[in-house]
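I am attaching a structure below and will ask some questions about it afterwards.
Every protein chain except one is present and positioned as in the full complex.
Chain IDs A and B follow the sequence of writing; residue 1 opens each chain.
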Amino acid sequence: MSEKIKAWPGTPLSEKDIREKRILVTEWQPNLKYAWDTGAGYGRYFAELKKGKIVGTKCNKCRRILLPARVFCEWCFRTVDEWVYLKDTGTVNTFSVAYTGTAAERLKEPRIPALIEIDGSDGVAIMHLISDVDPWKVKIGMRVKAVWKPKQKREGAITDIEYWKPI
Amino acid sequence: MQRRVAIIGLGYTPFRPITPDVSFKEMMFEAAQRAYEDAGVCPRKDIDAFVTCEEDFTHGRSIFNIHIPDNIGAVLKRLHTLPAESLYGLADAYMLINTGLVDVMAVESHSKASNMLTPNYLVAHAMDPVYNKPLGYNPYFIAGLEMNRYLHESGVTREQCALVSVKNRANALLNPGAAYGDRLSVDDVLESEMMFWPLSRLDMSSPADGGIVIVLASEEKARTLCKKPIWVRGVGWCSDAPSLETREWGEAVYARLAGEMAYKIAGVKNPRIEVDFAEVDDTFGYKELQHLEALKLCPPGQAGFMVEEGATQREGDFPVNVSGGSLGVGRLDEATGLQKVLEVVLQLRGEAGQRQLRDVSVGLAQSWRGVPANSGAVAILSNE
Partner (left out) sequence: MRKVAVVGAGMTKFMRRAQETGKELAWETAKLALDSCDLTIKDVDCVVMGTAPDAFDMVHMKSEYLGDGAGAWRKPYVRGFLGGGTGVFTACQAWYHVASGMFDVCLAVTEEKMSSCLPHPQGAFVTCWDQFTESPLGTSLLWFFAWEMNRYMNAHGITQREIAEVSVKNKKNALHHPCAQLPGEITVDDVMNSEIMAWPVKRLDVSPTSDGAVVLVFASEDFAKRITDKPVWVEGVGWCLDTMYIGQRDLYYPKYVEYAARMAYDMAGIKDPRREIDIAEPYDPFSYKELHHAEGLLLCDKGEAVKLLLNGETQRTGRQPWCPSGGALGVGNAIAATGLMKVAELFWQLRGEAGGRQVPGKPRRGVAQAWGDEMQVGTVVVLGV
């Protein structure tokens, strides 16, 4: 790789070198907090979730249902025309059986994240978790239903649906 | 030979301290819709490429780029993000159009500063992790250091810096899009809470929310699409030493070099005469003066006298920050530079309402990335 380059820079360290501070290490814990405005689209989407309903919006130009609900269609670049109530049942579009957590830690019990096509939306999927089933029995095309948190525990968030289980 | 590039459309949402009724996505959509309407283009068909200017941590997503295309009509099109101040976006679009690869581009930036609850920690997060973060100071001490050194080197006084706040906050009263218009006196500013001596609270701009989109086109397209194209005569951008320990503290070298680059492209030899008005960064009052000198828009050491004599007032010889600047409009995070472009374009088009300047044909917009950065960009625009 070019005769001029004689040596490749980079000094490898091991995890121990850092943990045991064998080299100079500085640490910093960032303090970054945010509170994002949900706006009209997600605002209503979550308000409906709190009531135990899944709602989408519809663009009459491309005739798509939009999920999660939003007030403008990104394909046609125009405001949507109506809000549409959808069912809380659906079909598994794809899924995984996850043994690693968010920080690459090993999980004892696997989680089953999935994309679930919501009935009534013409195949539009939302991201959520499947549970209450043997992970190795989950299949693409499997039918599932939302398991909602009890009404008083719902906050107006995607987690108002606790998980989805097979029907 | 450079291809001529013009701004053919712009759109924005009014700048306000909080915007709880819209999500950032809806804010971007609104600004984009207005810009495309103004330019007479459909983003899905007519725009070849999009640039957005956003820093991940400012918006609280580790890859903010993900959330952008849908909101500005860029799905399945050329889009990239510049984690940089938004005036860089204008320069980037100017470059890309000059390659001949694209003819029409949109540049977007927005601020949802109100959604960021720990802004001092955000700025602190930008400091060198080995040499500076461990000090644990509120990072705005850097502005205090710089102001102190600037006053020492230039002879500008605290009173003259305070006059900048007074001027800009008053200018903002005539800007319906501005968040912080007010009638202040020099004493109000000098006696306000001392924050980082010699910087007091009213020397500092406050954050605001808002979104801005501009549409640019090559000359051929601009002439068919637009009645009043505003020409981008020159652009420049520059980064000076990032390290606090080795930088120049008195002079805004990044502004000087960015200015030189822009003037060269624009063929401007005598800025003070050839430029009619300017929107320069005024995150802090002293910055406006420091930038005017760096940009050679006033003789060296004269910026303080200029503001004292009223030369930079709306009715003065060389109006500066007629929009109200960041002090009057609100500081819009990365969108600050586009707010300056917005004002320059409105003035050059004759659409600045009550704050309209008379007989202007060349305007300058300049931006700075903010504490603790040592970088900025410049654009020179004209209506001829």
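Descriptive notes on the structure:
In the analysis below, contacts are C-beta pairs under 8 Å (C-beta built on N, C-alpha and C of every residue); 3 or more make two chains touch, one makes a residue touch a chain.
Remember, predicted model here, so these are calculated numbers, not experimental data.
Only one of B:I66, B:M194 or B:I273 touches the chain withheld from this view, namely B:I66. Looking at B:L10, B:I47 or B:L96, the residue that reaches the missing chain in the full complex is B:L96. Of the candidate positions B:A35, B:A113 or B:A126, contact with the unshown chain belongs to B:A126. Residue positions on subunit A in contact with the hidden chain: 1-2, 4-5, 8-15, 17-18, 23, 28, 30, 34, 36, 38, 42, 45-46, 64, 66-68, 74-75, 93-105, 110-111, 113-115, 117, 124-129, 135, 140, 157-159, in rising order. Within the entire complex, the positions of subunit B that touch the omitted partner chain are 1-2, 55-58, 60-63, 65-70, 74-84, 88, 91-92, 94-96, 98-101, 122-123, 125-130, 236-243, 253, 257-258, 261, 265, 369, 372-375.
We adopt the following convention: only the chains that are shown with their structure count from here on.
Computed centre separation for the pair subunit A/subunit B is 36 angstrom, with centres defined by C-alpha atoms.
Contact residues of subunit B toward subunit A in the complex are 19-27, 29, 32-33, 36, 42-44, 57, 60, 69-71, 73, 75, 112, 114-118, 121-122, 125, 129-130, 133-134.
Of all residues in subunit A, only 26, 28, 30-43, 70-72, 74-77 touch subunit B in the complex they form.
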